[in-house]
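Every protein chain except one is present and positioned as in the full complex.
Chain IDs A, B and C follow the sequence of writing; residue 1 opens each chain.
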Amino acid sequence: MLAEKFYRSLYRIRRIEEEIARIYHTDKIKSPVHLSIGQEAISVGVCEALRPDDIVFGTYRGHATYLAKGGNLEKMIAELYGKSTGCSKGKGGSMHLIDVAKGVMGTSAIVGTTIPVSVGYSYALKYRKSNSIVVCFIGDGAVDEGAFHEGVNFAALKRLPILFVCENNHYAIHSHHVSRRNSDNICERVQTYGMQAECIDDGDIFRIYDFTNNYIKRIMMGHIAPVFLECITYRWKEHVGPNDDFHLGYRTKDEAEYWIQNDQLKKLKSLLGADISSKIESAVDLETKNAFEFAEKSDFPEVKELYTDLFKD
Amino acid sequence: MLAEKFYRSLYRIRRIEEEIARIYHTDKIKSPVHLSIGQEAISVGVCEALRPDDIVFGTYRGHATYLAKGGNLEKMIAELYGKSTGCSKGKGGSMHLIDVAKGVMGTSAIVGTTIPVSVGYSYALKYRKSNSIVVCFIGDGAVDEGAFHEGVNFAALKRLPILFVCENNHYAIHSHHVSRRNSDNICERVQTYGMQAECIDDGDIFRIYDFTNNYIKRIMMGHIAPVFLECITYRWKEHVGPNDDFHLGYRTKDEAEYWIQNDQLKKLKSLLGADISSKIESAVDLETKNAFEFAEKSDFPEVKELYTDLFKD
Amino acid sequence: MQRILSYSEAIREAIVQEMTQNPSVIVLGQGVDDPKGILGTTKGLVDKFGSERVFDTPLAEDGMTGVAIGAALAGLRPVHTHIRMDFVLLAMNQLINMAAKMRYMFGGEVSIPIVVRSIIGKSWGQGAQHSQSIYPLFMNIPGLKICAPSTPYDAKGCLIQGIRDNNPVLFIEHRLLYYQRGHVPTEGYTVPLGKARILAKGKDITLVGISQMAIECLRARQYLKEIHIDAEVIDPLSLSPLDINTILDSVVKTKMLIVIDYAWMTCGAGAEIVAQLIERNIPRDVVIKRMGFASVPCPTTSALEQHFYPDAKEIALNAYQMIFSDKKAWQPITELQAEEVEFKGPF
Partner (left out) sequence: MQRILSYSEAIREAIVQEMTQNPSVIVLGQGVDDPKGILGTTKGLVDKFGSERVFDTPLAEDGMTGVAIGAALAGLRPVHTHIRMDFVLLAMNQLINMAAKMRYMFGGEVSIPIVVRSIIGKSWGQGAQHSQSIYPLFMNIPGLKICAPSTPYDAKGCLIQGIRDNNPVLFIEHRLLYYQRGHVPTEGYTVPLGKARILAKGKDITLVGISQMAIECLRARQYLKEIHIDAEVIDPLSLSPLDINTILDSVVKTKMLIVIDYAWMTCGAGAEIVAQLIERNIPRDVVIKRMGFASVPCPTTSALEQHFYPDAKEIALNAYQMIFSDKKAWQPITELQAEEVEFKGPF
């Protein structure tokens, strides 16, 4: 059942990020964390529709993307801990997660950089006549960058199998889009490049799922073209770190209220009922506990690791 | 009379560029020349509407812009000859023309670079509550660049007094826009940034003039906002150099035919009649002759000039 | 009496004073008007000077650099801030193809008085894309001035000089320096770009430290006192133009030199300093060494990150080994108290 799958993935991400937030003060995680709390339904809705061979690229706010696409949990937590068992051997940290086997092709800390890279990956897929697609998750801030324009243009030009997913939480760090753009009409802009662009403004996970599903169906039928999905959403925590930041004054709790009420996690839970949800929760809680234990117990990389992984022979 | 002014400026640019083309094989001009022949009416139409304090920025294909805005002719030819009397003391060549006194703030050889620079200049004008505007001339190739997106966005965001003029000749070197963009809808795209954008597709110099004039009127009435003007046009000569290049096969003479028929110079001449036009022509011919003589007679810079003009004290 | 300010306060004071006395000075950059105010350096400026003079920008490093250049062409003096130097890689085209060249290629007709502030420096676990210090790339380019002062006094003086300078100036601030405190005069004053500062006199070895490495050199100097080595510590302050003579004089005296880049070493400032000294025929018995980042991207895990950066102890150890021609792994006994607060994330 769809709701159950969604709930499992969503609860899992929320649970893990809350655990990260909880232990963050201990300094065991010496890596800046950009939590997705409040925005997870987008990654879940999209990734639940994806097939194993589909590819995702994410941003530094990438825990949800990584986990939703099936990225290895233990390796992620170990990565945050800087351990050699981490998905990037401790060299990447929270902002550089990867799981090649699961099609998570990496997250980047430079805003906008994954846009053309995702497009290039999808070029290769089309070139190989693969049926797979690439999903490129970006924030609304990335839309400001020249790389957005150049990347989207090329995807449209070559009609590539790529789904752009823009998580529009209205802010880039503390900067609201009104101080960055004349109007908030990303989809309208994207359409002029020659691709379909739609906005889902209520965070509904089923709508996000359906949209992605339909896109994949069209790809399978041979209608290869890029598509753009904007999802309005809200970041609950501070830009980076485990805390709330409404006291800073750049945004208000009121503004957040709709999104807190609209929490997809809560909605799914009430859909499923207590029996099912609590079963899922205890399984996830155990998995979470184990993952953090795995990270704790793992070793730090040896000093000689500083010099490895620069070049491939 | 408008047509007379237009004809003088247009004939002058054409005449000078043809002279450049004529003597180019002598290697006296050791600087790559990107001729505007066929496209001059855009610069003339726009610049005839400008006031002395208005500012223009142009590209490496900038002879027309420079001359139409009143840039010093002798200094331009001397610059092409690499003489110390050139507008850039021989250090800039054909691609780097400037006449600060006339508001020609410089042309650049890196596609797209003058876009944000023009925008920044117009920010300063608005900041100073000046009535002047900036005109930023670009080619259609510049639209591909991230700098276009970033520059246009900022102009729209801050509602700056800037007129973008895109000379759309369909080609970037030998590359037609179909190999660079999904569709040829620049204005539609620009509108989504939140600014007026219009296309003049027939090269009519009076329409170009009127458009600019109206823009300036609105600015004077205090309606400060950026505007985008696309002018469809055609480059008659090769991308760089004095020759025709229809033999290369990337474009056809047929395609050019409409524009050659539609030559604004010819049209203006027939409007004016032979009397007036030939009076203008002989004055310009003399001026041209003098300018080349000036360049010929001027000295090359002394070797010590190699090291000057790096920093301002 | 000495007035003590932090490095961050010194920078803010420089900006406030220059903005006050010259309406052409404007401040732009991502987050300059936000609650954190670029680690405090731009805090409150928007209230003081208004949103036309102090403004946040879109995430558009190349474009906004062009905007700053254009505003400068029109006579403004923009101070453009990047919260990490890594992001300046997006602005190389405007900085190198335009800002550095326009005056020359237009035969002196224009000038580009911009200051580009960028923050370098470790904090913790920032990783490959949030830790770079790429000043060597700019040192290669004629037409740019670059400075990276290490003390609050020089931060204020160099920044005021940078804002008044009629040319593009890159101003580089290390995150850990923000907690440095020191004497800063109240009035506006300038420190010239192109004159190195001898932070401490000494006779046995010359330590040249760039940006925060100058502070590490001062610490290393303390360590070395234990074994009666008297190190001279030089902060070049300005990397372009580079004051080689102050370094040369010191090296002629001490016959030993370590240059510590806060950057990768290949084609770095250390290489340039060594090459310039050799060209100036320094005495043949001078011993020279370069230090800097490990030749890899910066890893996040502290287990590796701590070996990526040079520090005071490693500098002291290298000095010890050079002086005694000894490979022994000497360690100072005393543990120095960090004068500056150790950075604690996240940011």
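The rule is short, and it goes like this: a residue touches a chain if its C-beta (ideal position, glycine included) is under 8 Å from a C-beta of that chain, and two chains touch if they have at least 3 such contacts.
Because the structure is predicted, anything quoted here is derived from the model rather than measured.
Asks: Which listed residue (A:59, A:118, A:233 or A:298) would be found touching the missing chain in the intact complex?
Replies: A:118
Asks: Among A:17, A:48, A:74 or A:150, which residue is in contact with the omitted chain in the full complex?
Replies: A:150
Asks: Touching the absent chain in the whole complex: find that residue among A:32, A:90 or A:141.
Replies: A:90
Asks: Tell me which stretches of subunit C touch the chain missing from the display.
Replies: Within subunit C, the residues that touch the unshown chain are 62, 86, 89-90, 92-93, 96-97, 100-101, 104-105, 127-129, 132, 134, 136-137, 139-143, 240, 242, 263-264, 266-272, 274-275, 278-279, 284-285, 288-290, 295-297, 299.
Asks: Could I get the residues of subunit A that touch the absent chain, sorted low to high?
Replies: Counting only subunit A, the missing chain is touched by 55, 86-92, 96, 98, 100, 105-106, 108, 110, 113, 115-125, 127-128, 146-147, 149-151, 153-154, 157, 308-313.
Asks: Could you pull out which residues of subunit B are in touch with the chain that's been left out?
Replies: 27, 29-33, 82-83, 86, 90-96, 108-112, 141-142, 144-146, 172-175, 179-181, 240-241, 248-250, 300-301, 303, 305-307, 310
Definition applied: only the chains that are shown with their structure count from here on.
Asks: Could you work out which chain's C-alpha centre is the most distant one from the centre of subunit B?
Replies: Chain centre farthest from subunit B's centre: A.
Asks: Find the geometric centre of each of subunit B and subunit C from their Cα atoms only, then give the gap between the two centres in Å, rounded to an integer.
Replies: 41
Asks: Determine the centre-to-centre distance between subunit A and subunit C, using the mean Cα coordinates as centres, and give it in whole Å.
Replies: From the centre of subunit A to the centre of subunit C is 36 Å.
Asks: Averaging over Cα atoms per chain, report the distance between subunit A and subunit B in Å.
Replies: 46
Asks: Residue numbers in subunit C touching 2 or more other chains?
Replies: 57-58, 60, 62-63 - these are the residues of subunit C that touch more than one other chain.
Asks: Quick check on subunit A: which residues sit in contact with 2+ other chains?
Replies: Touching at least two other chains: 144-146, 179-181.
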